[in-house]
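Got a structure for you, written out below as structure tokens; questions coming shortly.
For this depiction, one protein chain was excluded, whereas all remaining protein chains were kept in their positions.
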Amino acid sequence: MTYQELLDNARKYMQPHCMACPECNGKACTNKMPGPGSKGSGDGANRNYEAWKDIRVNMDTIHPLFEPDTTFDFFGQKMKYPIFAGPVGAVNMHYGDKYNDVEYNNILVKACADAGIAAFTGDGMFQEVLVAASKAIAACGGCGVPTVKPWDANTLKEKFKLVEESNCSVVAMDIDAAGLPFLKNCDPPTGAKSVEELAEIVKMAGKPFIVKGIMTVKGALKAQKAGAKGIVVSNHGGRVLDQCPSTAEVLPDIADAVGDDMMVLVDGGIRSGVDVFKALALGAHGVIIARPYVTALYGGVEEGVKFYTEKIGQELADTMKMCGAKSLADINEEMIWW
Amino acid sequence: MTYQELLDNARKYMQPHCMACPECNGKACTNKMPGPGSKGSGDGANRNYEAWKDIRVNMDTIHPLFEPDTTFDFFGQKMKYPIFAGPVGAVNMHYGDKYNDVEYNNILVKACADAGIAAFTGDGMFQEVLVAASKAIAACGGCGVPTVKPWDANTLKEKFKLVEESNCSVVAMDIDAAGLPFLKNCDPPTGAKSVEELAEIVKMAGKPFIVKGIMTVKGALKAQKAGAKGIVVSNHGGRVLDQCPSTAEVLPDIADAVGDDMMVLVDGGIRSGVDVFKALALGAHGVIIARPYVTALYGGVEEGVKFYTEKIGQELADTMKMCGAKSLADINEEMIWW
Amino acid sequence: MTYQELLDNARKYMQPHCMACPECNGKACTNKMPGPGSKGSGDGANRNYEAWKDIRVNMDTIHPLFEPDTTFDFFGQKMKYPIFAGPVGAVNMHYGDKYNDVEYNNILVKACADAGIAAFTGDGMFQEVLVAASKAIAACGGCGVPTVKPWDANTLKEKFKLVEESNCSVVAMDIDAAGLPFLKNCDPPTGAKSVEELAEIVKMAGKPFIVKGIMTVKGALKAQKAGAKGIVVSNHGGRVLDQCPSTAEVLPDIADAVGDDMMVLVDGGIRSGVDVFKALALGAHGVIIARPYVTALYGGVEEGVKFYTEKIGQELADTMKMCGAKSLADINEEMIWW
Partner (left out) sequence: MTYQELLDNARKYMQPHCMACPECNGKACTNKMPGPGSKGSGDGANRNYEAWKDIRVNMDTIHPLFEPDTTFDFFGQKMKYPIFAGPVGAVNMHYGDKYNDVEYNNILVKACADAGIAAFTGDGMFQEVLVAASKAIAACGGCGVPTVKPWDANTLKEKFKLVEESNCSVVAMDIDAAGLPFLKNCDPPTGAKSVEELAEIVKMAGKPFIVKGIMTVKGALKAQKAGAKGIVVSNHGGRVLDQCPSTAEVLPDIADAVGDDMMVLVDGGIRSGVDVFKALALGAHGVIIARPYVTALYGGVEEGVKFYTEKIGQELADTMKMCGAKSLADINEEMIWW
């Protein structure tokens, strides 16, 4: 399998929702919803993608020859690469009806675990999505991160019970989902949480808790204050609010602010192992890649997911060799140019 | 009605003057006059539009859940949103002969008032435009802002008499109209006003007075010195002078300079509620949107105007929720990235 | 006559050498030589043009109403506008064989004088060009600026004798012509001049002397030291050296350095009265426009030249009104945004 073949195959199932572009940069799908596009003027995904291109890597091959160690400790789980497949929901609506959310997560969670990484799973209107995701994660020994929407406290209590089945070691919430159309008119209302409410939720979860959708230093510090153990610097690929800054632009200050106690992940337009390297150099511990994993799965099922993971992971390893980083901890700001 | 349908319908009446583009950015109509385009090299409207895109909003949903309050006190009148429809003149010439200025203003003023906002009405060569606009505003209980051209003192005296009929609470003058071709060769001459002349005019108006067409700190301070209660930071959409800076570029310094005593409005390329949010974060109290209201009216008559107002207003409300601003007063510079 | 008609007509005679583009920006003729294009990568003319677009004008119409005074004292001659038609040579080769240099200068010099401005005339391989140009200038009472190439001293002595016939009050030399192919292999060699050589030439000229082709502060100070009374900040439209900075970029420092004793002109991509205004705000006393005058002449003969002069001149007057500059001396750096 080549990446081109994977894309060609994916296109059969995903068009016209997603064009499975050679580089997934948000241009062909600007403002397409349903579809993978971003909201409003639709430049959110473009900016995410382009911001990484403005950061360059400092090649230096005068160092001892080594095989780079790309492994990553994720709350006690050893991952092969600091790469996660992102949570997506309503795949049939946004990417084509070859799969529904349950089928999609079943394939994704296992394929990722087999590839040595973990998938974040999505949450939705229908309970069954989370039920199935939890089962899939459980079947992989807890390798996966169930991600719940910012429901009201009672709903969340039920959600966390389902999550419990997954045997996962971490749970996440995409708190920015407040901006998704389908969550707007919920009763009881969903969305934003005060620090106090979030602290309650973190306790209720009973596991290390990751808040996804942080774009400011203030927000990161509030998540930290609420007891979260990790954050995902994310603007939800431009799908919840139009015209945010790119995640690469805000990452360095946020990573600096939270210090070393928190797990910092980042998503948005990361499309190669070189980009992963840059994210780590800017202070992230790992990255989430979302849309391209959908393409990989639609185009190549389990094999596609594994192939894509190895592609990105090996690009990261190559970059580490060419810049002199033996392990992920060696990757630092001096290794990039911006 | 969707916005797409509204645009499709508008295009029937507006082409080839205006193409009713999905995003009204001044590109398709560069230097088209008559038509909606801007003057000379025609990049005035483009730059206005693009400058807003360079300002990004800081998403943060860790805060108590609230319903944002978008209401706005405009010289004692309570508005649903800090949004005004802009004054336009010679609509039949610039946008298509479905309407003349009298018909256009009649529809616009009432539809805006019904939608909870106010329209600025234009002024022209023919007395009847202002007569009719004043009547339309009066019929809506004074909801509307009659806008006069910078005529000589005697002509203005007559204009203000007509304005009196409108029962409006504010009156405006687009002092930059000096640069419009049709005002160039007037006798007596029209155009620029000294601070002293402007002070006389402000007195003559006998109501809170807004000077539209301010692009410099100096100009703003002169308007303030002349007794104006408000300004509109505006380059007339590029139609009176080629190659001005964009309004977003000059707004922050101007808003800082005039302090809190003046009502600061801004126009030029504001095309979404996210843009409205940014304008307020940069120091404006409200915004004027001109060309897209013409499109909304040509494409959907009263309903179009109301639909468009709700579209922009709800986008503003969404942005407030996603950035943690409960009321317009909460929107501040920390909520944007630039 | 409209400008569009003038261009349409010009195109008949100038294609394929020059496309008489709506805005003459060096894009359609990149690296076309013979033709109007610039040398090498050909981005010299583009950059000149674009640099002016990055400078914006500060509209402010709160000031007394006035008719702007655009007149300009050019070494004792009163000009209607601070605008000069530029020197061009080998017009038949570069712009089409409707005219040769002698015919071209005959028309241009008279039309400019009639329009209240002056033309710079070019110099070339054949003596007759300067002979005819001098006669044409003499016939207009000395209104015109003969421009000689940087020949060797003996040749220049003869050239200045011819120039004497013109009764002109100023003479110029395009010292950067060293980079033109046709001057490269002259015997005796032509081109660069030391300060001492230049001082000799200035004396020999016996009139106020302008050095054209200054792009650095150092060069300007050397011209001043050699006794020149004026300089033209110019990169010869990109035709003598590839990849110079734009003239707008280097003008401010140069104007600052030479102080008020020297006449500072600038050329390169100035295509509207708004651009002329900006050049003056950046420290120039006047501007030279070259290619568009060729188009005006090919497209409209004498009338074309006059029409184009009034077009640019009136745009300058409009800009002065809209920015509050009563006379050219009032135009200052506070009136632009950059």
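Should a chain be cited, it is by its letter among A, B and C, assigned in written order, with residues numbered from 1 in that chain.
Following the convention adopted for this analysis, a contact is a pair of C-beta atoms (placed from the backbone, for glycine too) under 8 Å apart; a residue touches a chain by one contact, two chains touch by 3 or more.
This is a predicted model, so every value here is computed, not measured.
Although it is not drawn here, the omitted chain touches the following shown chains in the complete assembly: A, C. Among C:60, C:123, C:176 or C:318, the one in contact with the hidden chain is C:176.
Within the whole complex, the absent chain has one touching residue among C:50, C:69, C:103 or C:242, and that is C:242. Interface residues of subunit A with the unshown chain, by the touch rule above, are 23, 53, 55-66, 271-272, 274, 315, 318-319, 321-324, 337. Although one chain is not displayed, subunit C still touches it through residues 40-41, 43, 47, 150, 175-176, 178-179, 189, 191-195, 197-198, 211, 213-216, 218-219, 222-223, 226, 235, 240-245, 249-250.
Keep this in mind: only the chains that are shown with their structure count from here on.
Under the stated contact rule, the graph of chain-to-chain touches is a line, running from one end chain to the other without closing. Of all residue numbers seen at the subunit B-subunit C contact, under half occur in both copies; the interface is built from largely non-matching residues.
The angle of the rotation superposing subunit A on subunit B, based on CA atoms and rounded to the nearest 5, is 90 degrees. Annotation: 59 Å between the Cα-based centres of subunit A and subunit C. Mean C-alpha position of subunit B lies 42 Å from that of subunit C. Contact with two or more other chains is made by no residue of subunit C.
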